[in-house]
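Omission of a single protein chain aside, the complex is shown with its protein chains in their original locations.
== chain A ==
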Amino acid sequence: MKILVPVKRVVDYNVRVRVRPDGSGVDLNHVKMSMNPFDEIALEEAVRLREKGIATEIVAVSIGVPQAKDTLRTALAMGADRAILVKSGDDVSQDLEPLSVARILAKVVATEKPELVIAGKQAIDNDMNATGQMLAALLGWGQGTFASAVRIDEGSALVTREIDGGLQTIRLKLPAVVTTDLRLNEPRYVALPAIMKAKKKPLEELALADLGVDTRPHLTVVSATEPRQRQAGVKIQSVDELLSKLKNEAGVI
């Protein structure tokens, strides 16, 4: 079974992001970038399926600036067999919206013909949580989102989903799209020899223009603002005072 894993290059989760002075978005200049953590979980799941003898090939795909090659090299070091970069432009602050990404991925799926796409449920930059769902719709495939467990079983995928109030397990006929939640697995650390080996694995580059995909935006960013500064807490003297504050000030009881 071939598995396709889309990976996105995003601002590293340790970076304290700053909003651009004109409010048009987050400043991405000279900022450390890494693989979207949910995509690391997706890749780890694919690698585990290969280790169990279920998957035979893992293809990582990224869409974006040429620097996304670094992210793909990480994917190769983590265990992907080969990688595809769809070059969409040179401007790091130009982000493709989920529908465009889903359309591009659908094209890649058409050529690669994977039986399973495992994607992060969302990217930690824009938190859209839409690409996986849109891709499934475009392909006419089943989807199992927010997966906390994935089991492959005779032509279908049993996906346990984290939903409000508990867990739901669904059976999807393959091919299908699965998006990963935080608790699906804990990605392994990359081993140093794997970094060397990754340099020899194939990395194919495609130009977005050659795919014939409509990527005209449907969304406009109106403004980006910093979150409000957190106010300092207060110390209270007694349980009675706490109850009174919860009742009268917070209005929660």
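Before moving on, here are some points about what is shown:
Definition applied: a residue touches a chain if its C-beta (ideal position, glycine included) is under 8 Å from a C-beta of that chain, and two chains touch if they have at least 3 such contacts; residues count from 1.
Assume contacts and distances are computed from a predicted model.
One chain of the complex is hidden; its UniProt record names it "Acyl-CoA dehydrogenase", one of "ABC transporter permease", "Acyl-CoA dehydrogenase", "PepSY domain-containing protein" or "Cation:proton antiporter". Only one of A:Met1, A:Leu28, A:Val47 or A:Ala77 touches the absent chain when the whole complex is considered: A:Ala77.
Within the whole complex, the absent chain has one touching residue among A:Ile163, A:Met196, A:Ala209 or A:Leu242, and that is A:Met196. Touching the omitted chain from chain A are residues 34, 70, 73-74, 77, 189-196, 199.
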